[in-house]
Structure formats: structure tokens, C-alpha cells
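Excluded from the complex is one protein chain; the other protein chains are retained at their positions.
Right, subunit A next:
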């Protein structure tokens, strides 16, 4: 199998702290790879290493089946990226910002108009970026990343700071790219809900380690049923159950229990009633992808 991105044992330390820990990432051509993890999990650090901005302490990165260490410039000709907060030159107009990069990338002037059109900034092309809203700056960053029609697009939290309609817009744009331009996309986020509709593959990183990497369908299979109890005093109920060695989690005025046998549920209900608690509801719920993601990262923590 050929991979567009393949890392092996990728590791980066900052002092004593290991930000990325023996990470093996595999991205195939044409995929939209959702790179998920909570804040500080190591997503941006990984992405920096994929672009050669940071040197790994150990491990290796192969992009387009080439060694990044040896063929960085060659590889980067085919890669567009947006890392963390968008970078721009505030004293220049949107057009001039793209022009400065166009000179280096050697693409046609017409392409500037094209990308400005794609991210809907044509109207403000000749305004200084200083006055742009965060969403407009973010869109300019995306325009920059697509300037030289890359085969691989690496976007680090591209919807950061966008309003809901902006998020949907970017999402729709990204979704079109693999089909229309044959691009492969790596998109990071700390919210599964932002990418679950477009990602074909998901990699979950927590504390620098890849804890899950598979298709989004496979992730759905991880979903578990949860029993939800609504009681008059959830805090006390949680306490009682934990005292009996049953894992319960009280949040949002609901008591969450992992999937249990019918017998066990009956036993729990009896126990709570005997302790003088009033039970309003007992429900069964299929956990959402977001729950699975949260659970994965929590279990790791």
C-alpha cells in the first residue's frame, strides 16, 4: 500500500516533556484524514514535523514515499499548509500577501484571483489584512495553502475562530477537494463534530500517542451503549454506587453507567431505592461519535 504520509516512531520532546510519542501515522491518497486530539495532545507539533519546521528527536517522516529529511524542498512543492493561527503580513493587502508568496511559488497571477474567489475574499482583495476579521484571516490562510495547487493539503484547525456558517463553508470546500482536484487532506481539530461529516479516516492522538487510527466507520463500531439514570440526588447516587465498586459518572444532572446486563441494572435500581433515592428515568443510549472520542481520550488520561 502506498501512503501519501507515513510516519514511523515519530517522537518530539520539549525538555523532559514528550509532546509526540512514537507516532505512526498513515494517510492514503485521496483520504480526508481527521487528526483529532484534545488541546495540547501534540497535533500541531506533529504537523510541524510533517512540514520540516521542527526536527524530530527520533523516527521518520515519509511524504509521497520520499524521505522528508532528504527531499524536503521537493516534497514541499506539492504540499500546502496552514499551521495553527494563520500567518499574514498585516500591512499588506490580501492580494499583496498572496503576491509575495506567488513570487516564491512561481504560479500564475491568475491563480491569485482563483484562490481569492474560492475563499470568497475577492471583494476585499485590495484591503489591508490588518482590518480583516479573524474569519477572513483564516480564509486568507486557506487561500495561501491552495495557491500552488498542492496534492496534499495540511490544515491545522482551519475552522478555529470561524462562526457556524464559516465552518460549514470551509467544510464544504474541503469536502470537494479530493474529488475535484485529487487532493489528499490532513485536517486537525479538537472537536470531532467539526470533521466527522467529511473525514474518511480518523487518527486520534492523546498525550502525544496515537490511540486510534482507522476509518470513521470503524470508529462508529466502537460506540457503546450507556445507561442513563435520572435521580433526585445524583451526587449521592454516584457516591453510593462507587462505594459498591460500580463505575458511575454524574454529569449534567444525569448519572451515566456503562453498558450493563439487565440483571445488574435491576440490582442498581434496587440499591438506590433502598437508599431512599427517587428514580425518575432509566434510559439506554447509543453513544455518539463525540462520546466515543471523549471516552477514548479520557481512558488514556
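Simple rule for what comes next: a residue touches a chain if its C-beta (ideal position, glycine included) is under 8 Å from a C-beta of that chain, and two chains touch if they have at least 3 such contacts; residues count from 1.
In the analysis below, contacts and distances are computed from a predicted model.
Colleague: Can you match the unshown chain of the complex to its UniProt protein name from these: "Carbon monoxide dehydrogenase", "2-oxoacid:ferredoxin oxidoreductase subunit beta", "ABC transporter permease" or "RNA polymerase ECF family sigma subunit"?
Modeller: "ABC transporter permease"
Colleague: Just to verify: which one of A:60, A:92, A:191 or A:254 makes contact with the chain not shown?
Modeller: Considering the complete complex, A:92 is the one touching the chain left out.
Colleague: Of A:55, A:126 or A:217, which one is in contact with the hidden chain?
Modeller: Missing-chain contact among the listed residues: A:55.
Colleague: Which of these touches the unseen chain: A:74, A:126 or A:259?
Modeller: The missing chain is touched by A:74.
Colleague: For the chain left out of this view, which of A:60, A:105 or A:246 touches it?
Modeller: Residue touching the chain left out of view: A:105.
Colleague: List the residues of subunit A that touch the chain left out of this view.
Modeller: Residues of subunit A in contact with the hidden chain: 48, 51-55, 73-77, 79, 81, 83-92, 96, 99-101, 103-106, 144.
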